[in-house]
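The other protein chains are all here in position, but one chain of the complex has been omitted.
What follows is subunit A.
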């Protein structure tokens, strides 16, 4: 094992912050390094990834950054397929510094063109069959990697009664939650999504809060594990992230703000429950937006104060970027929740 690999292992390790007597946050600098390293290790061990081999993935976000760090340190080639509407210039520059090739597929509709990206990826795989595709959306390894987080959590906290986390691919929440629930069967799992993400039955549309939510459904989202679902708009997420920085010195990204908002509310209402919240990334990548007063000043309805509690929904429906809503999911499948509403979601569109 090289020194570089050891460093990345330390880099993927979260720090724990106590936000309240019964609420602890696992604060990551770059959470996606945990599944990325696990997947690359396994691909190396199983021979799916050979020395000086090539990796490809469709991502525009932090999983790409994590894979790019590993590829650079371990000497692999890397192609990341993104959409023209999603390119973040600063991130692209960082990825290219690491030697990654960033391919931006045309995206006339502005919805991320996941189909076009997958077509490009499939074609590349056909032409280069030795290329390794980690498949963070659907590979169970994305969830299995979080045994390491569950291990770190029980070492620091022992028993956990409630786990709160964002859902993008579902890997972190369903992976960590699955392992913790094996040991603590009564564990409550609360998912945090955002309005107009399709993961928990909302009609898709433009989303302002990025990193969580999705417009396609990854296999790693295990609906039947989820007790409660919350949808947090961008503005309360920003406000809470600012609060974490100001009050606790925690400089985290907006999705961490969304998760902390929900977790703090749950912990207040359940003072006996030991609650853990997962915070996936730091604020640096958001310094031009969520932490930039001028950018914020141009937002409709900004500033807002941190809301005290969510609006409980009886029917799943989208809401504005200032809203925070919740719905008791009760460990159902997506199909059974949708059937309950008897197509009424479609009418909302």
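The rule is short, and it goes like this: contacts are C-beta pairs under 8 Å (C-beta built on N, C-alpha and C of every residue); 3 or more make two chains touch, one makes a residue touch a chain; residues count from 1.
One rule holds for everything that comes next: contacts and distances are computed from a predicted model.
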item: Hidden chain of the complex, named as in its UniProt record, picked from "Branched-chain amino acid transport system permease protein", "Cytochrome c oxidase subunit 3", "ATP-binding cassette domain-containing protein" or "Threonine kinase"; value: "Threonine kinase"
item: Listed residues A:103, A:125, A:152 or A:313, member touching the removed chain; value: A:152
item: Among A:28, A:76, A:179 or A:327, the residue in touch with the chain that has been omitted; value: A:179
item: Sites on subunit A contacted by the missing partner chain, in the whole complex; value: 1, 41, 140-141, 144, 147-148, 150-155, 158-159, 179-180, 182-183
